[in-house]
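Note that one protein chain of the assembly has been removed; the remaining protein chains are unaltered in position.
Moving on, here comes subunit A:
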Amino acid sequence: MWDHEIKAMASTHAIIAASVFMATVLPAAFVESFSVYGTHLVWIYAVSFVVTVVSVAVFWLLGVTPPTKKHTLGYKLSRLFRCCLYFFLSCLFFHTVVVLYGAPLIESALETFSLAVLLTSLTTLRCLCVLGPNVQAWIRVFSWHGAMSVWDTCLQITVSCTLIGAWFGAFPIPLDWDRPWQVWPISCSLGAVIGFLTGLVVAPTWIHYHRKQLTYKCK
């Protein structure tokens, strides 16, 4: 019954995944000696930027975002402003959490903040796209019975995959292997992106195989 939506989701995810891939490959043409380890921050910002732009465009085209009640320009502007504010607040939030997790406070603040931006663009941005700037709805979505559409379930899966990926990314840091990817925050951002990509693949697959069990009461 949701075949259409699942197909849409799969193609959306394919586009986003492709854009992440492009963001990893293309900057080499513009930035000299670009590599994921060597110029890590450039990579992070490229990925964040591309994911942001592509997600916003795709979700806007698909019309997943809940329709606004008012159509005045002022309301739309304030909504946009709130979205930007939430995006920035979420960056700060992730930065704080990462610092509390043990990231250096001052030394590599820029790196930490870049990671926060990446995490925000992979998780919060999706929430913004699917649910709009409504924190209550975000909290609601992340509960057992909170998902109200296929897109909500997909959101649950991708966000948790991203965060778990970033969490696992911290594991190799203390090891004494002296690899270039063990430098803060490379392993974490790699983990987050890998988790995100996994989520992109897993979400449509999982929904496809569990579509009989999924019942959404109110849409």
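Methods note: contacts are C-beta pairs under 8 Å (C-beta built on N, C-alpha and C of every residue); 3 or more make two chains touch, one makes a residue touch a chain; residues count from 1.
As a convention for this text, contacts and distances are computed from a predicted model.
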item	value
Protein name, per the UniProt record, of whichever chain is missing from view ("PAT complex subunit CCDC47", "Prefoldin subunit 5-like", "GPI ethanolamine phosphate transferase 3, catalytic subunit" or "non-specific serine/threonine protein kinase")	"GPI ethanolamine phosphate transferase 3, catalytic subunit"
Selected residue (touches chain absent from view) among A:Phe34, A:Phe49, A:Trp167 or A:Trp181	A:Trp167
Positions on subunit A contacted by the hidden chain, ascending	97, 99-102, 139-140, 142-146, 167, 170, 174-176, 178, 217-218
